[in-house]
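One structure, as structure tokens, below. Some questions next.
Missing here is one protein chain; the remaining ones are kept as they sit in the complex.
Chains: A and B, in written order; residue numbering restarts at 1 for each.
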Amino acid sequence: MTNTPIRSPLSASAVAGLKKRYRSESLYRRLGLGAICASLGFLAFLLASILQQGGGAFFKTEIRFDITAEAQMDAEGDAFILLRTTLRNSLQGANTRAARRQAYALAGADAEEQLQAILNGTQSTGATPGDPMPFSIWLSASDEVDFAVKSGLVNLMETDAQNIGQTRLTTTQLNWLAKLESDGEIRTPFNLGFLTNGDSRDAERAGLGGAIMGSLFTLMLCFVTSFFVGVMAAVYLEEFAPKNLFTAFLEVNINNLASVPSIIFGLLGLAIFLNMFGMPRSSSLVGGMVLALMTLPTVIIASRVSLQSVPPSIREAALALGATRIQAVFHHVVPLALPGMLTGAILGMARALGETAPLLMIGMVAFIADPPSSVLDPAAALPVQVFLWSDSPERAFAEKTSGAILVLILFLILMNGAAIMLRKKFEKKW
Amino acid sequence: MPNHHIVQAFDAELETLDALIAQMGFMAQKQQEKALNCFLAHDKEAAKKVRDDDEKLDACERHINAHATQIFARRQPVAADLRTVVASFKIAGDLERIGDHAKNMAKRTKRVGDIPILAEVSGSLRKISRLVETMISDVIKAFTSRDAGLALAVLDQDEAVDLLHKCLISDLLSHMKTDTASIAAGTEILFAVKNIERIGDHATNIAEQVYYIVTGRQADEGDGAA
Partner (left out) sequence: MVNPMNLQSHSPMPTGITGFPIAAGASTEVAQNIRITAKDVSVSYGDLRALKSIDLDIAENRVTALIGPSGCGKSTFLRCINRMNDLIPSCQVSGEIKLSGHDIYGPEVDVEVLRRHVGMVFQKPNPFPKTIYDNVAYGPRIHGLAGSKGELDAIVEKSLKRAGLFDEVKDRLDRLGTSLSGGQQQRLCIARAIAIEPEVILMDEPCSALDPIATAKIEELIDELKQRYTIVIVTHSMQQAARVSDYTAYFHLGELVERGDTNRIFTSPQHAKTEAYISGRIG
């Protein structure tokens, strides 16, 4: 045998048009990479701007005041008087009526409640009402102060500060704050109240507690309803229903429902749950059910796909052993399809979590100050809270809005993460 | 039934096998013809040629066996193909034996010499030899054309050969009884006749194989079975 020489050199130039193909291939690859970079860039920009705007919502400004025994004696257990006395005394030059008013304006709306709690003995200071002891306390500052401190305006002149931050604080107030800050009497600790408080007209008091609870109740209800109804519907359609015109019709309708605008479901909920059944308005119960209606098609479609992906050989194996259809499905097929079903349901939940429009229709947009304690209580939901706050005129609510969006995004990330974990954990290989 | 395998190489191999057997059959028949001719003509040169040529037949048999073995190993033949390949071994063996008998007869050429007794039976000898030669060529034809009827006809011819053989033997014996001097040569002729008769038997064997190849039944099972 002699080696026949390769007839042409092994380079791209030997084949007509090959270089061109290579060029277009690399072009497509770069275009794809560019698209991903662009979308990542938009996402990063969005997240960064929200973080920058909303990060502050998780912290609140507090000012430390020394409460003297004399002031306590004078106040005679009235937090309102005690607060004003303390503010007057602590801030130099708060003598005139105007200056006093400016001093009072530094304290936040809930500062009085903080003091009252101490005076009522609900918060231990070691003192008794009858025998006042001097103590110092971190009182929350007003939203204007909060804004000024977080924006670093306290050391500026009034005019500069107003130019930069459009603050309404006066030079006097700014000077007080500058002094307090240099004395270390101002701090900005983590604002737990933002996550636990109910909604409020006062920005420094307003929290997401109600919205989070409302969302949790709503989602739990939505999950329970849509998952079980959806899975059973999918199992029936996929495993038992005869393939005829009626089921084909059903299938088309389910697919259509999945793309119906969510507000339609809100209208449906309004008409049926509220008007027809007279269920409590604004409650998580109705919200959950409306969202369940909305996610149901998604869950059914995801569950059916997941059932279809279970190889028919598994069903045949069980049936050939003499298992009934029900046994084959529930012993073998559903357990194998469950991870996929759960993933679908959780992704549906994630969509429901971010849904505002249907909740507006059933009255979950109302101002609700107390976090709900049951599914029947009126409640807000996270996206609705975002919607509500974004409408508020006070500037401090802008920060709150972004903060609420951050919380919403965090929940979404958690849910999607849970979906991936569930899939990894229960996924069976064969 | 379609005649072509999906694997064409298999067809080619089976065709080669057929061709080899046909060629070997032709060679065997020629050997017999030549052997008889030199036997009758006391042509020692030709006899030697016949003896030497037997080696070619042996080689041909080895070739057929190797080829058939390869078909087994590579194609796992079934049904008619299986029967063909299996029968090929036997047919090649029978043809080789035919060659041996022809060689044997050729060997006797020098021992027979020119004796009158030979002249007297030479006619019958030629007749039985021609019969046997026809049988060989017919059976090969039956093989190549897969003709069961022809194979059965060959089986029938064997009876004629046997009959002639018996007559020849008794003729020779009576010759030898009257002319005791011819006993030595007569015995040689006797053996030659026996050789020819054996060749007929081998042709019969081949005919049975051909019948088996074509019908899947043994010839003695009867031909009426549906």
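As a working rule, a contact is a pair of C-beta atoms (placed from the backbone, for glycine too) under 8 Å apart; a residue touches a chain by one contact, two chains touch by 3 or more.
Since this is a predicted model, take the numbers as computed values, not measurements.
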Task: Shown chains that the omitted chain touches within the full complex - done: A, B
Task: Identified contact with the non-displayed chain, of A:L336, A:I368 or A:L388 - done: A:L336
Task: Candidates A:M73, A:A117 or A:A320 - the one touching the absent chain - done: A:A320
Open item on the list: Going by the contact rule already stated, which one of B:K44, B:R62 or B:R217 would touch the omitted chain in the full complex?
Closed with: B:R217
Open item on the list: If the hidden chain were put back, which residues of chain A would touch it?
Closed with: 242-243, 311, 313-314, 316-324, 327, 331-332, 336, 428-430
- [ ] Determine and list the chain B residues touching the chain excluded from the picture.
- [x] 1-7, 10, 76-83, 215-218, 221, 225
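In this text, only the chains that are shown with their structure count from here on.
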TODO: Go ahead and note the Å separation of the Cα centroids belonging to chain A and chain B.
DONE: 101
